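The complex is shown incomplete by one protein chain, all other protein chains being positioned as in the whole.
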Amino acid sequence: MTPASPTKPVAAAKPAAPLLRGVAVHKEYGKVHAVRGIDFAIEANSYVTLLGPSGCGKTSLLRMIGGFEDISSGLIELDGRSLAGMGAAKRPVNTVFQNYALFPHLSVRENVAFGLAYRDLSKTAINEKVDAALSMVQMEAMAERRPRQLSGGQQQRVALARAIINEPRILLLDEPLSALDRRMRKDMQIELKDLQRRLGMTFLHVTHDQEEAFALSDRIIVMNDGRIEQQGAPADIYRKPATAYVADFIGGANLIAGRIVAAGDGTATIATAAGEFACPAVNGLAAGDEAVLTLRAEQIELSASSGIPAKVTHTVFRGSEWLVETRLEDGTEISLIARDEGPPEVGATVGLSFAAGRGWIAASGNGG
Amino acid sequence: MKSRATNIATAWVWLVYIFMYLPVAMIAIFSFNNSEIIAFPLQGFTFQWYNETFTDLRLLGGLKLTFLVAIPTALFSTVLGAMAALALTRFPIKRRMLLLVVILLPFLIPKLILAVAQLILLSDLGIDRSIWTIIAGQTVIILPFTTLVNASVLMRIDSRLEEAAFDLGASHFSAFRRVTLPLMKNGLMASWFIAFVLSSAEYVLTSFLSGRAQPLSILVASDFRFNISPALDAIALMLVVANIALIGLGEFIRLRSQK
Partner (left out) sequence: MEKARIGGWLAAPVFVAVLALCIAPLAILFAYSFFQVDFVAIVTDPTLKNYARIAASGTYRWLIAKAFLSGLAVTALTAVIGYPVAWFIAKRVVHYKSALLTLLLVPLYTGDMVRIFAWRVLLGAEGVLNALLMWTGAISRPLDSLLFSPLATHIVLTYNYLPFMVIGLWLAFEALDDRLVEAASDLGAGTWSAFRRVTLPLTAPGLIAGGLMVFVMVVGDYLTPQLVGGASGVTIISAINDLFGTAFDWPLGSAIAWTMLAILFCFFAAAVVAISKSSLGRAMVGGEA
């Protein structure tokens, strides 16, 4: 990992209106609030992922954008026009469904051509478009097969071709890779990203897999319990998590709870059971707030005597390195990486330290 | 738009259910009507027909015979149906499709044609008609229904449960007794009940095979040209009410067990 750069040009505001905008979007099913009044904006020609655990509201949000669910309150705009009252059939938005939802009674070619029937196109024009879409996903040879005769990866490609052939303003992808095995998933990640660049189309991709989100996205929206916890470039989300929840969910950072004693411009001082630390901090913290010190495993250094005392509880060999799990005196669990020096013995007391300027102070949030 | 479709469908479903229960309502009304003639206008309220179902010797005799036929018929057709369902869903038998066609065959044959054919066979073999000929004939026409009920239950039981039992050392028989059979229990009861009802209501086959033994459905038919007795309405209504009560009880138990 390269060290964090202090500036972040990616997130700079653009003058043009966003492609898709949500204002106070709210969804409730009976007493259950699936999405709690969120705001978001998605730029044209970008790959955006909605990341969160199952039940966080990300799929509900996607279905509202796709037109499969009504919005309880709030507003979604596409190209500056509200989508309210516009059914899924009328929206210039297409979806790649989880498990693909390919029509089992139609061939690959008929599946891909399905949406073209609603446009004024000649037979030859339809055939040309279908051939182009199939070659885009390298499925020309399978055109006459039925979906059942295809592997998971092949079905995935057909589902993509069936959606992009309609040239939607936004392509929605609902956990599109979850049914594939690990290897296939990696390959499809590369293909998806590549496809998005070639088409210059906006992809909005729902996933619970942070690795997938990092591999694909220009921008990540992290959701939890119906709210947006943070949105930004992948590197920012990883290095500067806004809340304890994001720090934990993205890459499982170590969290040390404490209270802010002083807050300055982009830095703060936090008092924890292990001592007081001055670190870069998320904006908006004030003295007296509950907060967390977040430390990535690779940021912590190990020594025999100096530093925060901790007891080694577990060591795990991971090939190029060792993962060392320790426990502080107040019970907080901290894991770190030991490389060349080899792991300490289980049960030994060690000292933990981290370089000044490393670490990051995030808001407590509700944790998750 | 979607909710409008749902509203129209709801109204339609109500209409269909009203249509389905119109004759049941007639049966209910005339089972309390103080007249032997089943016709409008109504003549006043009475429990007489319910009393009669428990006192009319002819009806009681028919009712007894109906039970004597329906109980073994339901038993045989349920056991055979369960065996067929097990063979169809659990065992790699050859010619599975043939077995399925054979089981469905009695359903495809018009009952009157099957009844006539069975009657010819009986007379050619010199077998006298009796309660046993009714039971045999009914069992085979009810078999398709009991097979489907049991197969639908077996298809929903994860076959890995039986593999787990084998893995734990059970024999085929013991895996069946300790794992499959308890899971099939509800299906078997449903199948027995459906078979019982189908048997007791069956007329065409029964009338050909019954000889001198006359179950209730035949007595009803012999009354038919003139006017069936309101006591039969009373019996039919009790059957329907018992059914609905059973459904209600089942739903009650199901909802309670979910809490």
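Here the chain labels run A and B in written order, and each chain numbers its own residues starting at 1.
Simple rule for what comes next: contacts are C-beta pairs under 8 Å (C-beta built on N, C-alpha and C of every residue); 3 or more make two chains touch, one makes a residue touch a chain.
All of these numbers come straight from a predicted model, not from anything done at the bench.
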Of A:K31, A:R148 or A:R183, the one touching the omitted chain in the full complex: A:R148
Subunit B, residues in touch with the chain not shown (by the definition above): 1, 5-6, 8-10, 12-13, 16-17, 19-24, 26-27, 30, 38-41, 80, 83-84, 86-94, 96, 99, 102-103, 105-114, 116-121, 124, 136-137, 139-140, 143, 155, 172, 197, 200-201, 203-204, 217, 220-221, 224, 228, 232-233, 235-237, 239-240, 243-244, 247, 250-251, 255
Touch list for subunit A against the chain that is not drawn: 66-68, 87-90, 93-95, 97-99, 101-105, 114-115, 117-119, 146, 148, 162-163, 166
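Going forward, only the chains that are shown with their structure count from here on.
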For subunit A paired with subunit B, centre-to-centre distance based on mean C-alpha positions, whole Å: 56
